[in-house]
Every structure is written in structure tokens, then in C-alpha cells.
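Sharing a structure below in C-alpha cells format, with a few things to ask.
The complex appears here without one of its protein chains, the remainder shown in place.
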Amino acid sequence: MLDVVNLSHTYGEGPNAHQALGGIDLKVAEGEMVCVVGPSGCGKSTLLRSIAGLIRPTEGQIRIRETTVADTPGDLAVVFQDYSRSLFPWMSVGDNVALPLRRRGKDRTARRAAAAEALEEVGLAAASSKFPWELSGGMQQRVAIARALAYRPSLLLMDEPFGSVDAQTREDLEDLVLKVREHHRMTVLLITHDIDESVYVGDRVVVLTRSPARVAGELSVDLPFPRDQIATRELPAFVHLRAEVGRLVRAKKESPPVQV
Amino acid sequence: MTTTVEGQTTRGMRAGLLAVLARVWLVPIAVAAWELGTRQAGSTYFPPPSQILARMYELWFSGPAAHLFLTDGALGDFLPSLARLFGGWALACVLGIGLGVALGRSRKLSGYIDPLVEFGRAIPPPTLIPLFIILFKMGTQMQVATIVYGVIWPILINTIDGARHVDRVHADTAQAFGLGRAQRLFRIILPAAGPKIFAGVRLSLSLAVILMVVSELVGSTNGIGYQLMFTQQNFDLSGMWGAIVLLGVLGFVLNASFLVVERRVLSWHRRARQTT
Partner (left out) sequence: MIDRRVVVRGAAGAAVLLIAAELAGRSGLIDPVLLPPMSTVLAGAAGLLADPEFLTDLWGTVIVWATGLLTAIVIAVPLGVLLGTLPRAELAARPLVEFMRPIPSVALLPLVTLLIPYDHGVKITVIVYAAVWPVLINTMYGLRDVDPVAKETLRSFGFGRLAVLARVSVPSAAPFVLTGVRLAAATGLIVAISAELVAGGTDGIGAFMIRAGSGYRTDLILAATLWAGILGLLANMLLVRVQRWAFRWHTERTGA
């Protein structure tokens, strides 16, 4: 599905240049849910922006379903880290969610219905006619997620989507993403800095090194489905995986990539 | 129960009345002082406001009811003035916003055009009147050209600024969800630049009044500016003061009605800023 080959990106030129990505190789299979973890500022958002075709990486290649990404691919949705800035303050919540659906060639009523359904899924059915800035931070985040879900992309990119919500909502949203992916057979790439979260939702966890980011190692998560916030987290396998990811994250930059 | 509620509403009304009084008490005092002062002085150049109002009524507002009480003179002066004002202003808005979005969104294009814009807006618009008089002869064309040239700059500059600084996450979101050109323009860029554009358009409205008057003073055979010149030459000072008052009212009404529209259109912006 997604194939990232030797991806490097350097911001700026000359003495101010900053290399954010230092040769990343990453494969995501159809229907897979991959979590990317890495320290703050290592280049996770840069990786996501490159995949979404929002910046042109200085080196390397990105292929989605065997076609090289040059411009923004059509069948992809993004939940940005800056969720509050990613919603348009001049549109109601419902319009925000419905806007991208124009591209799907749906008529007005179909768009409305799809938006209402997605808002229902994130538990915000009542907020449709409100404006984004009338909602709390966590609610805005859920609107951004609803917008991505309503679009029904075959590839969903999420950049720390549960960053600023309370623990309870966060768990609900994690389960929501798991459910939706199951339901609509989406491929998901989820970026997070929360190790527990990556193990809980992922089929596979990819750990990045400090800037310039490289793949420090990856683990496949073979925990049973459906996952449960209490039961899954109690499993010895979960505790073990969590420790493994933690070790990779903390590993010194110089150490060679580990395969587990 | 009911008495307290009533007490509260009367108290509320009294508070509201006091608030209004605190705003307007100076106006009657100023008008009274003006009336008394001018009567005392008895100068021909400063007729008392009552006399100005009487003359305004006589000149413009004593017409038949079918014409909204406007006299033929009023129709002959107001309509051409307003037509030029709004015609020029609307044209400038269309040109300024269109060009501004293009320049704001394309670094390349703005690289070529920016210096010309900088120079163009530095030229004081009335300096072009003599040129426009030769090019277009006296009359409406020349006046509209002056207004368009003069008021386009604040619109253009603000639109460029607003369109250029669309929030990056907004732009990225639009791109990631693959919105087409037209949708990006009408649903993202224009609304995002809206507050800036409106500020420029409002500034341009008051400039348009100035330029309307200048162009009518210099080369016209009708309009409020012409009326100003005509009354001065006939030493009709009350009529001249009347025209000045009329222009003040016109500017005030234009600005106030524009603010109403702006509040409507940009309510999201005002309210979003209040909450954060």
C-alpha cells in the first residue's frame, strides 16, 4: 500500500539548514495499522507531511499503491497535529466535516448525511451547527477525526490525534479508531509519542531516532482483537512489548537498528 | 417575586437610559453652543445651524412625496455623485480583490508586480486628475477613473496581505483533502483573508468620498462637490455649509452601514476572537 524508500528531508539551505529526516524506509501493507513513535522534534510530522505530498522531500521516494507521490494523492485523509488550526473557523462544524466530500462527487444531502453520521460516530451529533471555536479542545480534535472518517480514505494519516484530550476521551477515541478501521478496512498510519498507545492500537510499531530521524527499529504487535482498554493492557505480552518499545525509544542514537 | 422582577427591569431600563445619556449628552450642548455662538457673532461666514438646516430643506428636501421629498435639485446632485462613488468603489473592489488574491497566492507574480504596486500606491491619486482630464475629458469617466485609482490601493494591499498569510495548517488541510481551485479560493482563501479585506474596503470607502468631492470640485457640472463650488461662487454660505453637513452625514451613514455588513459577514471572526 504505502512504500517509503530512503526518505530524507532537509529544511532550509546553507548554514541554517536542518536535516529532519535521515533516510527512512517504511512499508505499510493494505489494511494495516502502523504506529510511528519517536522523541519530540525528531521529524515525525515531517514524515507525515511528505507522505501527504505537502512538502517535497529532498531525497528518496514515496509510493502509494505503486504510484509515486508527486502531488497530494487523491485517496488520503489527514488529521493534523494542530487540530484547532486545521478546522476552518468560518464554517460550522457540519460544514467543516462535509467540505472534503465535495470531492467525492456527492450532492448536498448526501454530504450532509455523511457528515452527520461521522459526527455521530465521534459522539458529537449535537454539535453540527456550532462553530469550531465554540467547542473544547478535545471536541475540536474529535471533529477533525470525524472529518477524516467521513472522507472514507483508503489511507488515513494521523499526527498525534489524541494529543490534548483527557484520559477517558483518549481511550474512547483509540477504540473508535480501531473500530472504524475494522469496519471500513482503512490503512492507517498513526503518529504518537505515547508508547502505550502505540502498542494498544497498532499492528506494528515503528520507532524513530532523534533528529535526523531514522528507523531505530520496529516491532509487530500480535495482541488479540478486539482489544480492550483494561484486559489488553493487563496481558503480559502488552507489558513486554511496551518495555521493548521503550527501550528502542531510549536507545542511543549511535546504536545500530534492531530488528525484533 | 413579581415586584423584584419589575424592579429589576425598571432598574435595567434606567441603567440603559443612563448609558445612552453618557454617550450623547455632549451633542445637544455642542449644537446649542454652535447656534448661540454663531448668532452672537453674526458672521456671514458662520450661519447658525438652524439656518443651515432651513436652507438644506429648501434646497433638497422640500420636494413632492412621490420623490421621497427630494427636490429636482437634490436628485440632480445626489444621484450622479452616488453613482460615481459606488461605481468607482465597486470597480476598485472587484479589481483590487481579484488582483490581490492572485498576487498574494503567487510568489512569482508578486515578485514581478510588487515594486509597481509600491510605486503606484505612493502616487497621490489627485495628481492623476489633470492627466485623466486630458485623457477622458471632463465628466463621469474622469471622475470614476480617479476614484478607482485612488481607492484600489488599500483593498489591493490588504488582500495581498490576507491571501498571502493564510494559516499554513488551513492551506495544508485544503490540499490534503484535495479541494479544487475554485473551492480553495471561495471556501478557504477568501474567508481567511476576509477580515483584512474588509478593513481595506472600509478604508477605501471613506477615501472614495474624498476623491468624489475633489474630482467634482475640479471638473464637473453636477454632483455634491459641484454644488459646493456653485454655492460658494454665489455666496450662498448656508447652502455651502449644508453641502458640508450633507457630506458628513453621507460619510457617517456609509461607514455605519458598512460596519453592519462587516459584523454580519465576519461574525465568526469576532466571536472566535472573543472566546480565545
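Think of it as A and B in the order they're written, each chain with its own count starting at 1.
Keep in mind that, in the parts below, a contact is a pair of C-beta atoms (placed from the backbone, for glycine too) under 8 Å apart; a residue touches a chain by one contact, two chains touch by 3 or more.
Remember, it's a predicted structure, so these values are computed and weren't measured experimentally.
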item: Chains still shown that are in contact with the chain withheld from the display; value: B
item: Identified contact with the non-displayed chain, of B:P48, B:P80, B:G96 or B:P125; value: B:P125
item: Touch with the omitted chain, as defined above, among B:G16, B:P64, B:G98 or B:G248; value: B:G248
item: Per the touch definition above, residue among B:I133, B:L190 or B:L266 touching the missing chain; value: B:I133
item: Hidden partner chain, residues of subunit B it touches; value: 22-27, 30, 45, 108, 111-116, 118-120, 122-131, 133-135, 150, 206, 209-210, 213-214, 217-218, 225, 228-229, 231-232, 237, 240-241, 243-244, 247-252, 254-255
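Following the convention adopted for this analysis, only the chains that are shown with their structure count from here on.
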item: Subunit A residues touching subunit B - in the complex, by the definition given at the top; value: 49, 52-54, 72, 74, 76-78, 80, 82, 85-86, 88-91, 99-100, 102-103, 131, 133-134, 147, 151
item: Subunit B residues touching subunit A - in the complex, by the definition given at the top; value: 167, 169-170, 172-173, 175-180, 183, 187-188, 191-192, 194, 268-269, 271-272, 275-276
